[in-house]
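Just one protein chain is left out here, and the rest sit where they should.
Let's turn to chain A:
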Amino acid sequence: MSIPIKDDEIDIVIGALHSDLTTFMNAWRPIFSRFHLIIVKDPDLKEELRIPEGFNLDVYKKPDIDHLVGTSTSIIFSGYSCRYFGYLVSRKKHIVSVDDDCLPAKDNKGFLVDAVAQHITNLTTPATPFFFNTLYDPFTEGADFVRGYPFSLRSGVTCALSCGLWHNLADYDAPTQALKPEERNSRYVDAVLTVPARTLMPISGINVAFNRDAVGPALLPCLRLAGEGKFRWETMEDIWSGMCVKVICDHLGLGVKTGLPYVWRNDRGDAIASLRKEWEGVKMMEDVVPFFQSLRLPPEATTAEDCVVEVANAVKEKLGAKDPMFARTAKALLDWVKLWKSVGVSSYSPGA
């Protein structure tokens, strides 16, 4: 049922917000070592990166980013958004991306979860966005479509995005984590499911994989909070990007899955301290969600690039007046498409 995929069709992209990646890389070594890795160093990070030997990788730092996109543009790749530079320069069909404070998780039998294998399985088996299957992923071993599931919908559509989950530190916002400082996610939900068409959700950037050929340009570093920081609960860049990707996937008839795999997310940061910065992102969602829920893209938009342009126009028209941040975002979306077309698709050899 799944499309066979070769290791050399996959890039693992890591945004390095920490300079010492030794523990991280060694923990992932059994899973990552087969693949080519792209490590992008946060341009704001001053210390030298420490990366252990034995990996097939390319590392990009501020000078590389400046050189490729220009110093005025390279600003969009600061902080957690540095990973998008990796998505931009990759030439592989599939990308798997995890935050550098995440380690492999264990499943409910105590075995180490091969997050890359699970993401690739998710991306290479069909998604079923048009009707909900109550046994979740019908293509997984031991499951199938249930009685009442229309036969015409059983071949499914291409899955373009796979959203994984997190054990230990869940991806809560600062107010939620601050209210429950001891809460850690230990529940292993043994399911992958397709997010239904026209259903939106917060897509976290902590543990994702995607089909770069199908939706590459739709993962985008275009929304930056005024107070954006170096902790996930001080950002909304991935949530914004995720809303764009989901709407675009729905429009293009592509699927988005959520659930397995889990990664283990290290404790980090102080939710209460981050509360000060959080409200901007929290308030923003009140406008962003209704906007995306009502967004309809025209049928002439048949590629991810076209769709991003349409989203940009709609953002400018409907959200631009609410907050200058959205007006900037609209422009950033258009700039991103131009950048993708010039850098993202040309025959660029990394490390030059």
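Here, contacts are C-beta pairs under 8 Å (C-beta built on N, C-alpha and C of every residue); 3 or more make two chains touch, one makes a residue touch a chain; residues count from 1.
Convention: contacts and distances are computed from a predicted model.
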item	value
Name under which UniProt lists the unshown chain, selected from "Glutathione S-transferase", "UTP4 small subunit processome component", "UDP-arabinopyranose mutase" or "Sm-like protein LSM2"	"UDP-arabinopyranose mutase"
From A:Met236, A:Val311 or A:Leu339, residue that would touch the chain that is not displayed	A:Met236
Residue touching the undisplayed chain, where the options are A:Ile12, A:Ala170 or A:Leu295	A:Ala170
Touch list for chain A against the chain that is not drawn	108, 131-136, 142-153, 163, 165, 170-173, 176, 180, 182-183, 185-191, 195-204, 232-233, 236, 239, 242, 258, 282, 285-286, 289
